[in-house]
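A protein chain is absent from this complex, but the other protein chains hold their places.
So, subunit A:
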Amino acid sequence: MIPTPTITHWLTLSALLFSIGLYGIFTRRNAVGVLLSIELTLNSAILNILIFNRFVASDDVDGQVLVLFIIAAAAAEAVVALAIFVSFYRHRHTLDVTQANHIYDQGNRTS
């Protein structure tokens, strides 16, 4: 018989998802891949906040409001990251993060 999920089971699931995302952040070479992993960790953080709101403070809605803010910030972050990636790709023709040690393409800006 499988046990009924308690708060510890829920938190374990969330921590596992966060660890998987952390592994992706460390191992991905493509910048968009890194961003995908970051979204994974953000998602697990949202889940964590909601778990605490449900089990520990279930007569409050502060956790849900905080989750709304996190989702909005994640959307803004994705927009700016996409813009940076497009600009970076236009200058370097790659998205390998190990090549991204300059912000400016210095070959074009010799003056």
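Please note the rule applied: contacts are C-beta pairs under 8 Å (C-beta built on N, C-alpha and C of every residue); 3 or more make two chains touch, one makes a residue touch a chain; residues count from 1.
In the analysis below, contacts and distances are computed from a predicted model.
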Protein name, per the UniProt record, of whichever chain is missing from view ("ABC transporter permease", "Metal-sulfur cluster biosynthetic enzyme", "Outer membrane transport energization protein ExbD" or "NADH-quinone oxidoreductase subunit J"): "NADH-quinone oxidoreductase subunit J"
Chain not shown, touching residues in subunit A: 2, 4-5, 7-13, 15-30, 32-33, 35-37, 39-40, 43, 46-47, 50-51, 53-59, 61-62, 64-65, 67-69, 71-87, 89-90, 95, 108
